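Reading through the structure tokens given below for one structure.
The other protein chains are all here in position, but one chain of the complex has been omitted.
Now for chain A:
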Amino acid sequence: MAFSEEDGSNGGASEASEEREAPGRRRRLGWAATAWLTFYNIAMTAGWLVLAITMVRFYMEKGTHKGLYKSIQKTLKFFQTFALLEIVHCLIGIVPTSVLVAGVQVSSRIFMVWLITHSIKPIQNEESVVLFLVAWTVTEITRYSFYTFSLLNHLPYFIKWARYNFFIILYPVGVAGELLTIYAALPHVKKSGMYSIRLPNKYNISFDYYYFLLITMASYIPLFPQLYFYMLRQRRKVLHGEVIVEKDD
């Protein structure tokens, strides 16, 4: 799901984050890791804030969404690509999320930005693009500020509330935006035959980007509910202190 939310991790904040109901699972983060993560999360919060403000100003000045993507694309590409670092954070263990989960989430964002909106220019002015951009922007601002405040050990309740409630609406909105955008891109992909390898060739392999996109769209069906219900469970645990015994540990 490009519309990302991580599992109950808090950006690597070690102690004192109120959501940790298992004190035995505290992590000791070195000062260097804490400093870096704090910087990273502040920078990302700022980046997505800039993105949000630019989008709002564009719409207020021009009154249309046409050309909006073009005006923010550099900033979007920069900050979204920078998020690849989050995989490294998991790999080196300064963030408690699994590498696979982080990898899937960041990869799906990179896929949308670089392999869909960047590469398939005709769809850049679709309304669905604005839909997922809004969803992503609000989510990321909430998420990164949540991590920032957690690391600084001063997490205002409303940020925690936002992080665990906004997704209820934003998740489906983001998914809808993404799916509609990919759907709009399909005819252009089919016509241009882009990113595809045809037979015969000496490596005896073929790849059809059009069918790849169809399969990607289909994969949302099993994946989205899993992620959504996972977040709902996290929400019950964190906000309402429910103790949930997982099926297998």
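Just so we're on the same page, a contact is a pair of C-beta atoms (placed from the backbone, for glycine too) under 8 Å apart; a residue touches a chain by one contact, two chains touch by 3 or more; residues count from 1.
Here is the rule we go by: contacts and distances are computed from a predicted model.
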Worksheet item: For the complex's missing chain, which UniProt name, "Regulator of G protein signaling 9b", "Very-long-chain enoyl-CoA reductase", "ER membrane protein complex subunit 4" or "alanine transaminase"?
Response: "Very-long-chain enoyl-CoA reductase"
Discussion item. From the list A:A32, A:L199 or A:I215, pick the residue that touches the absent chain.
Written reply: A:L199
Practice prompt. Since one chain isn't shown, list which residues of chain A touch it in the complete complex.
Written response: 199-206, 245, 248-249
